[in-house]
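Heads up, one of the protein chains got dropped from this complex, but the rest are sitting where they should.
The first chain written gets the first letter, and so on, giving A and B; residue counts start at 1 in each chain.
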Amino acid sequence: MLAFALRRLGQSLLVLVLMSLLVFLGVYAIGNPIDLLVNPQADDVERARATVALGLDQPILAQYVTFLKRAASGDLGRSFVYNIPAIQLILERLPATLELAFSATFLAVLVGIPLGLLAGLKPESFIGRSIMAGSILGFSLPTFWVGLVLIMVFSVQLGWLPPNGRGETVLLFGVPVSFLTRDGLAHLAMPAANLALFKLALMIRLTRAGTREAMLQDYVKFARAKGLASRRVIGVHVLKNILIPIVTVIGLELGSVIAFAIVTESIFAWPGTGKLLIDSINQLDRPVIVAYLMVIVAIFVTINFVVDVLYSLLDPRVRLGGAAATA
Amino acid sequence: MTAVLDVEGLRMHFFTKAGVVRAVDDVSFRVERRGILGLVGESGSGKSMTGYSIMGLVDPPGRIVGGRILLNGRDLASLEPEAWRRLRGDRIAMIFQDPMMTLNPVLRIDTQMVEAVLAHHDVSRDSALARCREALAQVGIASPDERLRAYPHQFSGGMRQRVAIAIAIVNKPDLIIADEPTTALDVTIQGQILFEMQKLCRESGTALLWITHDLSVIAGLADHVCVMYAGRIVESGSVDEVLDRPRHPYTRGLIESVPSRNEPGRPLPQLAGMTPSLLALGASCAFRERCSRALEACAEAPVAEWSGERSLRCRNPLP
Partner (left out) sequence: MSSLADREPAAPVVEPAPAVQSPWRRFAADFAESRLALFGLALLVSLLMVAILAPVISPQNPYDLAQLDVMDSKLPPGEHSSTTNKPYWLGTDDQGRDMLSGIFYGLRISLAVGIASTACALAIGLLLGLAAAYFGGWLDTLVMRLADIQLSFPAILIALILLAVLGQGIDKIIIALVTVQWAYYARTVRSAALVERQKEYIEAARGLGLSRARIVVRHLLPNCLPPLIVVATVQVAHAIALEATLSFLGLGLPITEPSLGLLIANGFQYLLSGKYWISFYPGLALLLTIVAINLVADQLRDVLNPRLRR
């Protein structure tokens, strides 16, 4: 078990280093790094000074090493627009994005798994078919359009929910969160629902497929032969089996949810890293883009690692291995 | 002795898009207390389906359409599903073929055993566990506590099947239905399990319905045997009588094709042809196409005729 975890950790670090190399090459080697790292409005004197200060007159390899060293200590350049360290900017906005991403995932799981279970148990019934039709709609609908419609209906027509921004925040373990306040929840509702939609459809389909497959297995027949109540057969035997692959999917999709938050944040003007990224791209604030990339890659690698370890913990077959056979 | 199980004219059909499959067609037999009945047939003969019907585990598009299943005098087929469920696992238990998949791979053994007790008896978890330990001891599993905390994949096939048997006997049922439980196991383990099951049933008075395609198993194990073909019982009676003097051509064909009954080096006799599709059964005898003794009269399916404990469904039986 420990060997497995260490191996995965090693692989994760490798991917991290690889990505840093790609980012480095993309930024420093292609095109003129001066343009990317120095404020476009700077004059020649500024540029010359910056070149030396940033070590851009050094050979590429030395630059990469410097880059890595700086990155490891958290220095990823300063934002042109805000004139504060890029990493600080990212980290300030990260809690908002994570709050959105987790809320959306939570919603998708809470609603998606029961619906998928229902659809899997009664696939030919009206409700089963409706759920499936709904799920097709769910992942056909372009996220941003749904967001628009939500704003149209709930903000403009009904006036129930605010159309943009984040609500009141309180500190939870030193991190500002908004779901603990009423105002915060009102602001969180639509963006979270919007972001959750796609994942919801995915959860429904996955759970349905898993349930249908599980119901055909022999252990279900055996459980019923024991005279167990349906509730137990489904709630314990089937659920535990399908949850294992579903949990891994949830984990892996978390990264994708964080990425998709970019769109939701743009629509609802949610002050997270996604909106920051779009603004930075439009304003050519490149250090922020680099910082964002590095942080995102680090998050992804961490998620993948955690999911791998989690999976091996959940599935007793992987955790305990095939033990010695004793007849 | 009253019969524990008395099946009368059981019919179970599958109503599929392609047509009606008469999986179990007018099946009748009895199993006495302490008795062991073998249900023999090729795959597709309906033997497993008979077992499922008795357990009440037939799913749509299948349905019991006629006949009675009397367990200690009560007709299971007429019970409400909930009442049937209460008997299942408690008064009748079933063991399946592949122990690999019948135990849930992600739940511990004790969970899977204790729930079988708690589903039918309102006792504490501890006393349920005690019963489980007893059952495990009965199937020859030493140091049960270790085993109880383990997961199925940590056991060999033989062990898993023993656990399945222990689960089946934990509530001391009146009848156990075993659906080819040794087919997936090594030959040596097969012998052990056969012997142990026989002992268990004789000692506790549990009736046993053993479903298999392997005649040689029945020869050593059962008192009575029913031979099934295409959903119908073609011949039944005591094991000695049926195996020594088979009267149905199919039974004879089965007996003759057992390898141990033949001389090495000589070609193994086989039954020509294949089992008919249960969709395409007409009004004639289902064995007609493969039968060397078929007559004109066989165009009309024969009815089961009883003489004492023996039944036969044939218009031109062997003498």
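Here, contacts are C-beta pairs under 8 Å (C-beta built on N, C-alpha and C of every residue); 3 or more make two chains touch, one makes a residue touch a chain.
Note that this is a predicted model, so its numbers are computed, not measured.
**Q** In the full complex, which of A:A48, A:I281 or A:L313 touches the chain missing from this view?
**A** Among A:A48, A:I281 or A:L313, only A:I281 touches the chain that is not shown.
**Q** So which of A:I136, A:L172 or A:L313 would be touching the chain we can't see?
**A** Answering carefully, the residue with contact to the hidden chain is A:I136.
**Q** Considering the complete complex, identify which of A:Y64, A:F144 or A:Y311 is in touch with the unshown chain.
**A** In the complete complex, the chain left out is touched by residue A:F144.
**Q** Mind listing the chain A residues that contact the chain we can't see here?
**A** So the residues of chain A touching the unseen chain are 15, 18, 26, 30, 133, 136-137, 139-145, 148-149, 151-152, 155-156, 163, 255-256, 259-260, 262-263, 266-267, 277-278, 281-282, 289, 293, 296, 300, 304.
The rule is simple: only the chains that are shown with their structure count from here on.
**Q** For chain A and chain B, what's the span in angstrom between their mean Cα positions?
**A** The answer is 53 Å.
**Q** Which of the residues in chain B come into contact with chain A in the complex?
**A** For this pair, the touching residues of chain B are 55, 57, 85-90, 93-94, 96, 98, 101-107, 115-116, 119-120, 150-151, 153-156, 158-159, 164, 167, 189.
**Q** Residues of chain A touching chain B in their complex?
**A** 217-219, 221-229, 232, 236-237, 240-241, 244, 315-317, 320, 322-323, 325-327
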